[in-house]
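Heads up, one of the protein chains got dropped from this complex, but the rest are sitting where they should.
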Amino acid sequence: MNVGFYTETLIPALNRGLLVSLGLIVPSGLIGLLLGILVGTFRVYGHPVVRKITDGYASVFRGTPLVVQLFVLYFGLPNLGIYFDAYTAAVIGFILCSGAYHSEYIRGGLLSIKNGQFLAAQSLGFSMVKTLLWVIVPQAIRRALPGCGNELIYLIKYSSLAYMITCIELTGEGKVIASETFKYTEIFFIVGFIYLILTSVASFFLRRLENSLRLPGFDHYSL
Amino acid sequence: MIVPPPDVIRVENICKSFSGKNILTSVSLGLTQGELKVLIGPSGGGKSTLLQCINFLIPPDRGTVWLEGREIQIHHKRDIYEFRQQVGMIFQEFNLFDHLNALDNVAIALRKVKKLKKQAAIERAMAELDRVGLREHASLYPAQLSGGQKQRVSIARALAMDPKVMLLDEPTSALDPELIGEVLFVIRDLARNGMTMLLATHQVGFIQQMADEILFMEGGCIIERGKPADLLLPASRTRTRAYIDKLSELYEELK
Partner (left out) sequence: MMDSLSVLLQAVPYLLKGALITIEAVAGAMGLGLIVGIQMAVGQVYGNLFIRRLICLYVWFFRGVPVLVLLFLFYFGLFSLLGLNLSAFGSVILVLGMTTAAYQSQIFRGAIESLPHGQLKAARAVGMSDVQAVIHIILPQALRLSIPGWSNEYAIILKDSALAFVLGTPEIMARTHFVASRTYQHLVLYLFAGVLYFLLTWWGVKALRKLETRVRIAGYAHSGGTR
């Protein structure tokens, strides 16, 4: 057991990689969620043409592997003269892919709100915008939260794909050292556990959030 | 010359059809201050549609609405919103906001539509809940309330907006029998205090006691109208009487 290997080579490299991973996950998560909320809302309330376009966007990005999307962005676009560096391509890819999934959950949340809620709000004089803001969205968010939360956890995991387009994050650092030392088992157990910790912590906070927003009787779709 | 009191609300020639079917054909009616009129008739007759046309939840194909003598002209969406603040509506399915407790259900329109300050809204909301007898239930959520309580909260919610007239669409039809009484009690109380109300209902006893006029609707038209005393004489051969008899029969069978 060469402790020096771990303390001098592996840990610093993995720390470097972890920072890059976080630098991929955080912006992609936030912007992807915002995009998803926007697109999801358009998919439910937009003009029919807008709806077709946004539905199409969601279909394409949910129906194709993220790897393919990343490869198109990083290796394919240069054919058209558009060049992204690895980090930017990765973030753009994560945002577009994430956004499509989020839009699906937001859409589901919005559609699950009974029509009666609209009628009641309108009969009190709420405008459409106010109805959406104060009556519909607060309920839709609670319904969409489990799905959106899960998608954020997925993002933590598939940030590892950035390695495939030469953006060296946690997985990439591990692979580099492993290919030189062949200590695949040790290295990737450690890398695996780091991801495990990240996803577990995220899950924990997600559950806390779900519980704090819980309303009596709200979980059931009937009533 | 005695001039009849002006109508608080008046509608004329309301017409509505959905995909070729005529739901409402030239319906006209008016209510003066403090009047309570009842819409009665078989389901599908257009009562619900008429009520929702009056506050433009369903825009009528043709017809005019006057509130306190002023014709309601819709130039802007904003006109509809302002109009609706003055017309209260009670739904058969209550439609309480599921994500808010009773107090907030009543207060939210005060804060977001009438732009009251939070403290003022809460005070007014509590007062309305008190009026319908639900002060202690203020912090409960819709899922924790019985049907009768939910409907009373929805009445409080509508009253908080100080409407000039209230439209009630079968307010007790979705309630278990033992809960109907508490809601009718509140409605009776409102009527006695002078609220102008147009109500669709099957509650025969209530109609006989409280209605100033009955309007029998069938197939989208008002077929008969008159005072309860006139229409409901046991011996009279009115359609209304026949319908009431049928309702009472059914009720007797269930008893």
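Should a chain be cited, it is by its letter among A and B, assigned in written order, with residues numbered from 1 in that chain.
The rule we apply is simple: a residue touches a chain if its C-beta (ideal position, glycine included) is under 8 Å from a C-beta of that chain, and two chains touch if they have at least 3 such contacts.
The structure presented is a predicted model; accordingly, all values stated were derived computationally and were not measured.
Chemist: What chains on display are touched by the one that is not shown?
Modeler: Per the touch rule above, the missing chain touches A.
Chemist: Pick out which of A:N15, A:T64, A:T88 or A:S112 touches the chain that's been left out of the picture.
Modeler: A:T64
Chemist: Thinking of the whole complex, not just what is shown, which of A:V3, A:V49 or A:L80 touches the missing chain?
Modeler: A:L80
Chemist: Of the residues in chain A, which ones touch the absent chain?
Modeler: That gives, for chain A, the contact residues 60, 62-69, 71-72, 75-80, 157-161, 163-164, 171, 174-175, 178, 184-189, 191-192, 195-196, 199-200.
Operating definition for what follows: only the chains that are shown with their structure count from here on.
Chemist: Any idea how many Å lie between the Cα centroids of chain A and chain B?
Modeler: Centre-to-centre distance between chain A and chain B: 47 Å.
Chemist: Touching chain A in the complex: which residues of chain B?
Modeler: 52, 55, 57, 77-78, 81-85, 87-89, 91, 93-99, 108-109, 112-113, 141-144, 154, 157-158, 161
Chemist: Which residues of chain A touch chain B once you look at their complex with the stated criterion?
Modeler: My answer: residues 114, 116-117, 119-128, 130, 134-135, 138-139, 142, 215-218, 223.
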